[in-house]
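As you look at this complex, bear in mind that one protein chain is not there, while each of the others sits in place.
Chain naming follows the written order as A and B, and within any one chain the residues start at number 1.
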Amino acid sequence: MKLLRCLLVLLALAPFAARAQDDPFAGMGGSFDETKHAIEALAVSGNTQAEPAIVALQDGKLFIAPDKSLWIKTESGAINARTGEKAEAPGGLKPVKKNNAVREAANAALGSLTLFSADPAIRKKAAEAVFRSRDPAALPALGRALDKETDAGVRAIMEQARAAALLSAPDTADADRIAAIGVLRARGDLEASSLLSSINGGSPEVVKSAADAVASIARVQQLWTLAQGVFYGLSLGSVLLLAAAGLAITFGVMGVINMAHGEMVMLGAYTTFVVQQALQTYAPSLMGAGLLFAIPAAFIVSGTAGIAIERLLIRFLYGRPLETLLATWGLSLMLQQAVRTVFGASNRDVTTPAWMSGATMWGGLTITYNRLYIIIFAALVLAALMAALRFTSLGLQMRAVTQNRRMAAAMGIRTPWIDALTFGLGSGVAGMAGVALSQIDNVSPNLGQGYIIDSFMVVVFGGVGNLWGTLVSALTLGIANKFIEPLAGAVLAKILVLVLLILFIQRKPRGLFPLKGRAVEA
Amino acid sequence: MSRVSLNLCLLGVMGGAVLLAIGNLMMPEGSAYHVPTYAVSLAGKYLCYAMLAVAVDLVWGFAGILSLGHAAFFALGGYAMGMYLMRQIGTRGVYGNAILPDFMVFLNYKELPWYWHGFDNPAFAILMVVVIPGVLALIFGWLAFRSRVSGVYLSIITQALTYALLLAFFRNDMGLGGNNGLTDFKDMFGIPLQADSTRCGLLVASAIFLALALLVARYVVTSRFGKVLIAVRDTESRTRFLGYRPEAYKLFVFVLSAVMAGIGGALYVPQIGIINPGEFSPANSIESVIWVAVGGRGTLVGAVLGAVLVNFGKTIFTGVLPELWLFALGALFILVTLLLPGGILGLLNRQARRAKPAKAAEAAP
Partner (left out) sequence: MMHQDTLLYLDGVNVSFDGFRALNALSLYLEKGEMRAVIGPNGAGKTTMMDVITGKTRPDTGRVVFGNNTDLTKLDEPAIAALGIGRKFQKPTVFEPHTVWDNILLALAGDRRPRFTLWARQTGEERDRIEDILKTTRLAEHRNRRAGDLSHGQKQWLEIGMLLAQEPQLLLVDEPVAGMTDAETEQTAELLREINRTRSVVVVEHDMAFVRALGVKVTVLHEGSVLSEGSIDHVSDDPRVIEVYLGR
């Protein structure tokens, strides 16, 4: 009985083995095993029809006729898979069946097939596919591809792919294995590490060098994790910086405690929403640049609101900080309710343009574009703000008024006007922050509420009236938060940072970088 | 602040509470004098808020400490009472566990967390109502006043304090009911909470404690201590050169005020039937400040008046025009600070002062 079965199998394989020489397609559409072998044969055949056939197989568009002819169905008609010519397909087509083994084989085959593409990006992708499949069958193709490869980056990945394939091939020599381990160790990411730790057996040297490589990769990974933490921290810090930069002007420079600051941020976020809506209706082609329009719009909207607030409310309360606090809190309630009445209480959708979504890898770092752009944006806003204070005549007058109001007035500076403009500037910056925050937070009437306490803490921690202090403080708080998070969880991290801040302020009430001198003493 | 107005206020609070209780318990339903139970609870709630307002006025009106975190002390007192009420439920909870409150059974707690021990004892719970807010105020105040944090900075860190507590109490790991807080209370000192007589009793108790708070506060602010406190409020550095330690004065009054707020919170919880982390929200603390501002800062009576009036307004508004409430509250903040810096009592006093010379002139010939 056993013997009979063996014979049957041999009989079944014999024609396949014979035909494999001349027709790499042979067996395709037979059993899963036959299909898999056919794919592998195609991959090394150099047949020009190999790629479209395997792609069609992957997409479920490869069919087999009762006469074993293979057909690719396209929208414009059927194509004979062996010849690549259009023809009338016979009746009784059945799709070529797939299982996981077939899919894997197809992926690996495509990987080695596209190793010869003219486009380096595709070659790179192919090499990465081989690296993941670790299929020793791809070795000959990889060898040929490496001989021809000119692009250094693609070459490196191909070498890594070859190393991976070599390590999983059973008959590789120890020396080659150790060399391959070296290549993977240099790659240094988690995939390399998991590949290396899957090595078992082989000579003691191989095992030891693999273990060393795994440890080395773990060290490298630790550094990357650290760097990733710093990136997340910088990203949170830049959000804090954006939220606090305007406050650093209104509270830090002018000494006005504006509890409606968060609502200026919120107005900026809603301006983004309105600008996007308007563009969608009137100029859909400009949608991608919507944020670029929203930035000045938000600056103007929030800035104007700020000037109005200063003229109508705050100027009556100068010198009464606690009353200012209460009145502006009342204002913030009204602004929230107004926005809720106009736009509704639910979150509004602000679209993220294509150039801001997605992520890139930089070594072991995952860098999401929206975070990256927000960091850059925060840096630009701060630089612009500093430049405005330092180099414009408005900035000069602002500094004069805040340093010595009466003297400035005596020099002919219209101090009330400067007060209004300074407040408008701070509010406008808050509005710009709102544009950025609309990309990472829910645009709702409560948006600003979430940032107000944090913003005040940033400004106070950094030292009032000092933009550099605000910068350092925002980044410090952001990074501290992100490093405590894995230890204690997000909420507890925030609480801990708040408590530490409260303790810090009690130790150094004037912040990290206090202004010194007699003016402060008074 | 005049003695007369404070005495009037005491009379009003006590008399009002007793009248409402009588109207609820003695008058038959359907009678024009019958007071529905919900109105009794509502009045009790107002009086608890009034206690919080008196506490805020004590520190803000007389020591110049604008605390934006006083609702935290109120809520802590409330939680201490809530924990006692939770333990009182016993086996009557949904899960019928004699030791663990429902939410703990739900969250797979195996045993009672250590800080819940003792709260089945009413005396211990009442002690904690005073001790927990008091100790927090002591630690926080000691740190803050010693390093001379004052004015707006102090306001901001008190706000951060209550914000941190808000976040902490929202966590389920805190073992205090997380998001939902503590609720489903059954009885207090063995008396069912839902009974009309309990409601009336709680209202009268609130009135008594509010009156006590007012009397204590009046004693403190009219004593020599109070005079120093007012001096510290207006010219802190000068008091230092006279040899006073402002931090000691502020600390004492801050702790006293926190304890008052805590007692207010403890009376609030059984009348409302729930305590949840929302009570810690910074908005609540700021609202309590505006009650004081509306009534008149630094008058004690004004705090009571403001708390009752604003909350009455809130009840009406949120019933009739809920969207307009925040507009009204916001406008109240702005109008009071801009146009009515002395609050209602300030306005009344000014008019009384204006009326007096006129009368004297009439009487002269």
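Methods note: a contact is a pair of C-beta atoms (placed from the backbone, for glycine too) under 8 Å apart; a residue touches a chain by one contact, two chains touch by 3 or more.
The model shown is predicted, which means the values in this text are computed figures rather than measured ones.
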item	value
Option touching the unshown chain, where B:A32, B:A123, B:L242 or B:V320 are the choices	B:L242
Omitted-chain contact residue, chosen from B:Y109, B:F124, B:F170 or B:F252	B:F252
Residues of chain B in contact with the chain not shown	220, 223-225, 227-228, 230-231, 234-235, 237-245, 248-249, 252
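Convention: only the chains that are shown with their structure count from here on.
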item	value
Centroid distance [mean C-alpha coordinates] between chain B and chain A, Å	47
Residue ranges of chain B touching chain A (in the complex, touch as defined)	66, 68, 140, 143-144, 146-149, 151-153, 155-157, 159-161, 163-164, 167-168, 170-171, 282, 286, 289-290, 293, 323, 326-327, 329-334, 336-338, 341
Partner chain B, residues of chain A touching it in the complex	257, 313, 316-317, 320-327, 329-338, 340-341, 453, 456-457, 460, 491-492, 494-495, 498-499, 501-503, 505-507, 509
